[in-house]
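One structure, pasted below without further comment.
A single protein chain has been omitted from the complex, and every remaining protein chain is retained in its original position.
Up next is subunit A:
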Amino acid sequence: MTLTEDPTTTADGPAKEVGNARLRKEDARLITGKTTWTDNMVLPGMLHMAFLRSPVAHATISHLDVSAAKDRPNVVAVYTGQDFKDEQGTIPCAWPVTPDMVNPGHPSIAVDTVNHVGEAVAIVVARTRTAAVDAVEAIDVDYENLPVVLDMEEAVKDGADLVHASTSSNTSYHFVFDAGEAGTGSDTDAAFRDAEVTVSRRFVQQRLIPAFMEPRSAVVGVQGDNYTLWSATQIPHILRVMGALTTGIPEHKLRVVAPDVGGGFGGKLQVCPEEILALLVARRLGKPVKWTETRSESLMTAHHGRDQIQYIDVAAKKDGTVTGLRVRLLADMGAYLRLITPGVPALGAFMFPGIYKFPAYRFECDGVFTNKVPTDAYRGAGRPEATFAIERIMDELAVELDMDPMELRRKNWISAEEFPFTTVAGLEYDSGDYEQATQAALELLGYDELRAEQKRRRESGDPVQLGIGISTFTEMCGLAPSRVLGSLSFGAGGWEQASIRMLPTGKVEVVTGSTPHGQGHETAWSQIVADELGVPFEDVEVLHGDTAISSRGLDTYGSRSLVVGGTAVVKAAEKVVAKARKIAAHLLEASEDDLEFSGGKFSVKGTPGAGLGIQEIALAIFAAHDYPEGIEPSIDAEAAFDPVNFSFPHGTHLCAMEVDTETGFVTIRKYASVDDIGTIVNPIIVEGQMHGGLAQGIAQALYEEAIYDADGNLTTGTFVDYLLPSAADLPTFHTGNTVHAATSNPLGAKGVGEAGCIASTPAVVNAALDAVRHLGVTDIRMPLTPERVWRAIHQGGDGGDRAAEGSNAYGGARTTESGIEEAAQ
């Protein structure tokens, strides 16, 4: 890729900013830390909060005495659940996926019982952070243990121990999508009855931790009965509404600010208990407070992701034509329902058919309570799980039919001329060409040479075997058409808001409701506006993340920002131009119809030379000495955009994997992907999103797993045991694009934030299996630890459970009252 900073001018007029590989204008301050992260905030008289957290997974609090902590130096107050039980409400769940979904409520701080390790039990408020942390150790607490529920397959059995005594079972909901009943497909039972071949598998989506770089942090400022909550959140707008509803602070008295935020990956798409408690404590004391989590606290208490057991059946004809798909999920909710906990697996329901023309499809999902921290959104949210299952079982079906896995896919995928295509799940895929992306990916990988090498290694019995894995995926992004969200019982719409302010000097402020947390909105939005208004890229400033500045918005998740928020910016810009046109016509003494707008300038058709720049008009209307009667003296504008459909990025990901059969160690030899994400606004940002997404998707396949021991302690309580790869562990990514514009937005953009994460995981696992399938291996559980791969090769099975003991490096870190206890030595 060529990095260019200066757009070139072509004979057809000024070069377009959209498509230009601009370096990100926000990066200098983000990378050097020269910005105000939430934890940098210091308010006069600010107090600090620290939490006593439960060291046990399920218990009643039999004794809790905070008096000694209150006597510690610099401690201002110590609170327990009893202090807030009447005003803390419940952490909101905005996605009741079924009318009879059971939601036992989610207190921000435990009152009588604790339901997962790490749940808040007491809050120390002190003048310094150190004093608060020290005083936590002085709290006297006893627990009476209750049976711990951890295993979903056990938890759903009759007579199982219950997480919540108030419920009759551990099943929160049973969600069904049946294409036959919905009228989008034929009868699934009949499809399986008549099938020539069926393949059934049980796949495990391990529990993951979002592991954003900046830990969560919240600061609450108090001005009379007005409150400002600064938070490292993805969703200041939603947090404002939900925070107001939960605490009873009137919405117009609550301002929420997300300053620069260091990553989220869905992990900050939440109304966190600690945010609510910070508001409650600040209101109780009338003083500003701050809470910033430690990394161990983050791993233990911020919501986790994935954690599904997937039972998937596919029916097919002997020639490989697929005839039916049946999916049953157990989805681990954890102990409580947070903002969209139940909706994540339900969102996946629509993606299991992938790119294939299944005539029949049925999906069922049980949301199951366990004594673990709640799950919720994590990059891809439902779609990686679905993509993994379908792409894994297509390989299994290919093996069963003795077909080439790519040929099987090709036989069943939607062909380019069939777009727009309505799937068996009822979605209308907008555009694409799976064959084209696949051909490009095969060339990028050097598929034929690697297949030849694979054959040589097999024949020579090389201890290092080679495999190639395929993932031909699509996803739904650009959340979302509000009416569709309504039909899915989601608690909000999917529109987005933008406004444009034309300043007197001609500079432009763009206010977006789509709050970034590292994506590069400021650069991309500037490029869009530069093109729409014909102003220099440098003249555009993008404002975001503060509900007092950006009053309406629905924030950033689900690869929605460019598709929905970027489109809102386009719409607002169109309004600005339309308003400016009237003034230009007036000042140029011409008819509006005779004006053309190009390169930021209105000119009169057929009259070369005469013209007026939009930046000049901004000054003219600021002065407002001379403008038409009957219009307002402003060319500022705002717009809201509600998409009519999702957009559907797709692509072909190929992974070549070396497996050391002596040790089980797997090494990615080469990774190639060709993605169709519609029109590309900024190739560098796209490349960055792809790399990050690939890293996270590969990490699910190879490295990451949140492990609880038999008592419900989080074994992977530090980054020693919760393993994240670095650049040193990942291969060079060979990426490419095909471009089929999205049809549901004027930019033609499809969204790229999650694509790499969704697509890559099954490609990696399929590759490892392809390398060792001739040795009798049919499945390996994720992550593919060397031990699991070795056991699968040499002992059969899927590699099995890992030991639940953490590694002993520097003593090992385990959960306890202060967060940590010494591992058994």
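Keep in mind that, in the parts below, a contact is a pair of C-beta atoms (placed from the backbone, for glycine too) under 8 Å apart; a residue touches a chain by one contact, two chains touch by 3 or more; residues count from 1.
Note that in this section contacts and distances are computed from a predicted model.
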Hidden chain of the complex, named as in its UniProt record, picked from "Carbon-monoxide dehydrogenase medium subunit", "Planctomycete cytochrome C", "Oxidase" or "Response regulator transcription factor": "Carbon-monoxide dehydrogenase medium subunit"
Among A:D83, A:D134, A:E214 or A:D770, the residue in touch with the chain that has been omitted: A:D134
Options A:T523, A:T716 or A:T743, residue touching the unrepresented chain: A:T716
Residue of A:N145, A:T505, A:T663 or A:T732 in touch with the missing chain, whole complex considered: A:T663
Residue ranges of subunit A at the interface with the undisplayed chain: 129-130, 133-134, 294-296, 662-663, 665, 703, 707, 715-716, 718, 720-721, 723-726, 728-729, 785-787, 790-791, 802-811, 813, 818-820, 822, 825
